[in-house]
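One protein chain is absent from this view; the other protein chains keep their places.
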Amino acid sequence: MNILFFAALREQLGCAQCDIALPLPASLATVRAALIQHFPQQADLLTQGRALAAINQNLINDENAVINSGDEVAFFPPVTGG
Amino acid sequence: MNILFFAALREQLGCAQCDIALPLPASLATVRAALIQHFPQQADLLTQGRALAAINQNLINDENAVINSGDEVAFFPPVTGG
Amino acid sequence: MSAETNTGTEHYIAVQQADFDVAQEYAALRNNNRCDGAVVFFTGLVREMNQGSAVSGLTLEHYPGMTEKALQQIVGDACARWPINRVRLIHRVGTLEISDQIVFVGVSSSHREAAFDACYYIMDYLKNRAPFWKKEVTGQGERWVEALDKDKQALNKWQTCDD
Partner (left out) sequence: MSAETNTGTEHYIAVQQADFDVAQEYAALRNNNRCDGAVVFFTGLVREMNQGSAVSGLTLEHYPGMTEKALQQIVGDACARWPINRVRLIHRVGTLEISDQIVFVGVSSSHREAAFDACYYIMDYLKNRAPFWKKEVTGQGERWVEALDKDKQALNKWQTCDD
């Protein structure tokens, strides 16, 4: 599955997106854990609270939320607009 | 002493100001009572709450406030600007 | 019928018959202002419907002298309460038509909280403490606008423990 990154997280991971092999559907928690395994040096930046998650462009607070094949998934730092 | 009136109260009393003979200093309550005696037909319009009072252009809520000779005194309805 | 008063270097208070230009007021809040990140402003307009009747216009009466004093007091109180940098407050008097501008309150501050709260506070106190009175022209003739309990109650949100 493809995952998008933005802002500081994009810079810290060194990429705007990455592909992770993972059977879907999977929970947000599972995807986050796989992401941490994929970027072990940046594990702390990817924990819940430090990295927010969006599924299909909706902010998701529930780590049990289900990600299906074809969903657009993104991780990014807390927002600072306005 | 001279007393100024504004807005609806000015129209209802039929004058923008009036002169009332009253020994000063006097309390706001005393001045209000004298005013009611001067305009018996409009007594209800002049009661506390219906007619606000200002002394030297400051809104006064305390009926015990003292009015001295030379003070500018005004009565008017609750305000409706903005 | 026009009075302009400066209450400090950065505040502007005016009571006037003339209309005001919001773009010009906004520029005055923003120009050469490198420290403020937030501007909040309010404008009050003449509405067509008020207290159940169609209105075709209104006249604003005021108490010259006391009006300016009351507005200065309100702005001063807001400045004492919040870290705001510039305030501009203009209230019109005289004859106005539907959709005409009545009042402008603009506040700049480093942060949005102070700007929002101070602007709202100034309007709430103006509604209760500044000696202006509206007389509306309706299909049934002229009538003085009644003061509303909800405007009095609006002040409750600004009560603090030491009031």
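For clarity, chains are labelled A, B and C in written order, and residue numbers in each chain start from 1.
Following the convention adopted for this analysis, contacts are C-beta pairs under 8 Å (C-beta built on N, C-alpha and C of every residue); 3 or more make two chains touch, one makes a residue touch a chain.
Being a predicted model, the structure only gives us computed values, none of them experimental.
J.: Tell me the shown chains the invisible chain touches, ordered by label.
T.: It touches the following shown chains in the full complex: A, C.
J.: Identify the residue among A:P23, A:P40 or A:G82 that touches the chain left out of the display.
T.: Final answer for the missing-chain contact: A:G82.
J.: Please output the residues of chain A touching the missing chain, sorted low to high.
T.: 4, 6-8, 11, 54, 57-59, 74, 76-82
J.: Suppose we count only contacts with the excluded chain; which residues of chain C make the list?
T.: Chain C touches the missing chain through residues 22-23, 26, 30, 33-50, 98-99, 110, 112-113, 115-116, 119-120, 123, 154.
Operating definition for what follows: only the chains that are shown with their structure count from here on.
J.: Suppose each chain is reduced to the average of its Cα coordinates; what separation in Å results between chain A and chain B?
T.: Between these chains, centre-to-centre, one finds 70 Å.
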